[in-house]
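Just one protein chain is left out here, and the rest sit where they should.
Our next item is chain A:
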Amino acid sequence: MSSTSTYGVASKRAYVLAIAFILFFWQVAAWFLPSFLMPDVHVALVRLGQELTSSEFYAGLRNSMGRLGAGYGAALVAGVVLGLVGGTLNSVRSTLKAAIIILQSIPSIAWVPLFLILMGFGNTPIIVVVAIGAFFPTALSVMNATESVERVHIDAARVMGASRTQMLKRVYFPAVTPELITGAQLAFGNAWRALISAEMIVGFSAGLGKSLAYSGEIADMTGVMTNILVIAVLAAVIDQVILERIKYRLLRYQYV
């Protein structure tokens, strides 16, 4: 218990230092560049304060989070299912894995033109692109973990008379959870990048990516930097606070 909390404090301090460092470099750039190219940090922060009181900002945020939730959620479910099934079926495993490795090397944003035509202008292509970005790392990590579930854990369950469903639920799933979480955090990074880029390209209804692209189009660099700030802070909060907390809860047995 004490070791984890020490680690927490150390990483918190590292975070504060890192943020200070990044803001410092931004400010240095702002001193050297004219203000219409690079706004001061405090100017962007004031703008952020204004944004936080506007209903437009929240509408965009809600849209983006909805797309992220739908795409990332679907990818996690599909990734776990395919990973578990693929990992237990020796015959298809290596082919499936090779296919995933090939497909995952395609940046998910590259699918946008195809999906725009296929699915029409709207939420769907963005959600699908987010899902594609998140699916592969999830499926791959679950599949790898499923392959390396300890033989003795499976044999013990078979000897105790476990059914196939019980085996998946009580043995395979908890056994792959540590790798699943690592994969899900990796998948979140992919999903987030896919979401912002797809919103910038597709530009359908309000959203974080669209707002950023729009600020760029009207040469509002304060708006650009404010949007980037929002995107960075949100990603850090989701990954480091929410996902870390879920990880701690699911892997509680490792921390006691």
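Criterion: a contact is a pair of C-beta atoms (placed from the backbone, for glycine too) under 8 Å apart; a residue touches a chain by one contact, two chains touch by 3 or more; residues count from 1.
One rule holds for everything that comes next: contacts and distances are computed from a predicted model.
Among the names given as "NitT/TauT family transport system ATP-binding protein", "NADH-quinone oxidoreductase subunit A", "3-isopropylmalate dehydratase small subunit" or "ATP synthase epsilon chain", UniProt records the absent chain under the name "NitT/TauT family transport system ATP-binding protein".
Here the missing chain is touched by one residue of A:R62, A:R158 or A:R245, and it is A:R158. In the complete assembly, the contact with the undisplayed chain comes from A:P174, out of A:G73, A:P174 or A:G203. Contact residues of chain A toward the unshown chain are 150, 152-153, 155-163, 166, 170-171, 174-175, 177, 253-254, 256.
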